[in-house]
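Could you have a look at this structure, given as structure tokens, before my questions?
Excluded from the complex is one protein chain; the other protein chains are retained at their positions.
Every chain is named by a letter (A, B and C) in the order it is written, and numbering of its residues begins at 1.
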Amino acid sequence: MSDVRADDLGPWLSPDDLDLVRRKVPMVYIDVVPVRLDVDGSLLRVGTLLRSPREGGLARAVISGRVLLHESVRTAITRHVEKDLGSMALPRVPASPQPFTVQEYFPTAVPHAFHDPRQHAVSLAYIVPIEGDATAQRDAIQLAWLTPEEAVDPAVRGECVSGHAALLSGAVAHLGRLG
Amino acid sequence: MSDVRADDLGPWLSPDDLDLVRRKVPMVYIDVVPVRLDVDGSLLRVGTLLRSPREGGLARAVISGRVLLHESVRTAITRHVEKDLGSMALPRVPASPQPFTVQEYFPTAVPHAFHDPRQHAVSLAYIVPIEGDATAQRDAIQLAWLTPEEAVDPAVRGECVSGHAALLSGAVAHLGRLG
Amino acid sequence: MSDVRADDLGPWLSPDDLDLVRRKVPMVYIDVVPVRLDVDGSLLRVGTLLRSPREGGLARAVISGRVLLHESVRTAITRHVEKDLGSMALPRVPASPQPFTVQEYFPTAVPHAFHDPRQHAVSLAYIVPIEGDATAQRDAIQLAWLTPEEAVDPAVRGECVSGHAALLSGAVAHLGRLG
Partner (left out) sequence: MSDVRADDLGPWLSPDDLDLVRRKVPMVYIDVVPVRLDVDGSLLRVGTLLRSPREGGLARAVISGRVLLHESVRTAITRHVEKDLGSMALPRVPASPQPFTVQEYFPTAVPHAFHDPRQHAVSLAYIVPIEGDATAQRDAIQLAWLTPEEAVDPAVRGECVSGHAALLSGAVAHLGRLG
């Protein structure tokens, strides 16, 4: 391993390294469905991000990202929420490590799995109440807080990137509001 | 990427490649607690494997292993159960992708996380009923079917590799038999 | 309590007693979504019952019923499955007591709760794989095994009694097949 530099142990990968690793192993991801809760804990709104992808059009998504080397799942949730909703979002990271579901993304077509052209990813999905001020960051055009009914509407589902319509419906179902 | 051979896309890694990847990203693992159920679904026994590690002594563990590139979690569960309990074990892979817990293993000491000197791993833990004939395979010395009470006994816990005592207790708790 | 006869301790209630109790306390119910699984545990079909209610028309429902005095939830699941699908259904009662959701039914209109004109009921919902031969019993006209896609179709949902469309969608979501 003499050809591995000490800083390779750090969590951030160069584009080439990331490209290499993605051809070797599945990547650990987290998906976060941000929600607004009523004072009694019941679901008020589900947050979605509208982005403008390079290939044009609009794409709706929830918060999603990689777990870095030496990073805990709990830290990754906080980091990705702040990255997408800003540092004033005050996310309430779940007390339990159990995700409400696990979704698998493959670069090739796999029945009943989702598609990610970049990689094979296994993603732990969490519902995270947001208590502070959230605003769309970076490349996101808009943060839309949808009612539970809107979040499972076919039109909204049609705008979602692969897997994220299932995350929205799954989160609404898990919170007992699928109607 | 011209230096990546076509067969690098396959799921099996050379020792060097695995060593390299482990310095770059967390690895996706599954942990499987094998159980025997009564006809009414209630827990009868919890399976553990006794191994003789290179460093001497005895180590108790449940079934554990890596998810390969392009392999589904469902397939990985079946593969690792057959690898450890044989091809006649007839595992009943859970219908839901939701693990009963997620455990994190780090090569360094991290509070409230578990230890794996080889790597950072994020492991999805499932309870899998075994319906067929199971026998310890390969390097395992013995498959022991413990009562729920035995599975959480301090002496048994003391024999477990890092994280696996928590898996045993967590599985027994999840099945409502922690007493 | 001298006016309480010894046989009042038995689980079966006279219509008058049941009527009385329903005006005093919420009733414990179970809802069971019967499913057919593939050999690898993935969801193939979701079972629904078509009934012809007294008030006319057709109503679609899953398996549902009361937990009796001194009866365990596990026994109630088995009893209600056999009552609706026959004694050859071979239900696999879940190993864990944790329901995938809890639904509440009220005789009055309550936001985000379901309606049962007879009573206030708190119902524990379980997904139960069926391994044997199941046939609609008693007052059920038909047992229909739907694909996951059919089970969440708006037309099917529209035929369901209160709460049971949510049970179907919730079960499909919990099994990772909400698409």
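The rule we apply is simple: a contact is a pair of C-beta atoms (placed from the backbone, for glycine too) under 8 Å apart; a residue touches a chain by one contact, two chains touch by 3 or more.
Just so it is clear, the model here is predicted, and its values are computed rather than measured.
Interface note: of B:L90, B:A140 or B:A166, the residue touching the hidden chain in the full complex is B:A166. Against the chain not shown here, chain C presents residues 1, 4, 8-9, 13, 17, 19-21, 23-28, 66-73, 96-104, 106, 108, 110, 113, 120, 122, 124. The chain not shown here touches chain B at positions 42, 101-103, 112, 165-166, 169-170, 173-174, 176-179.
Listed by residue number, the positions of chain A touching the unshown chain are 35, 37, 40-43, 74-75, 78, 92-98, 100, 127, 129, 174-176.
FYI, only the chains that are shown with their structure count from here on.
Centre-to-centre separation between chain B and chain C, using Cα means, comes to 34 Å.
For chain C, residues that reach two or more other chains under the stated contact definition are 42, 174, 176.
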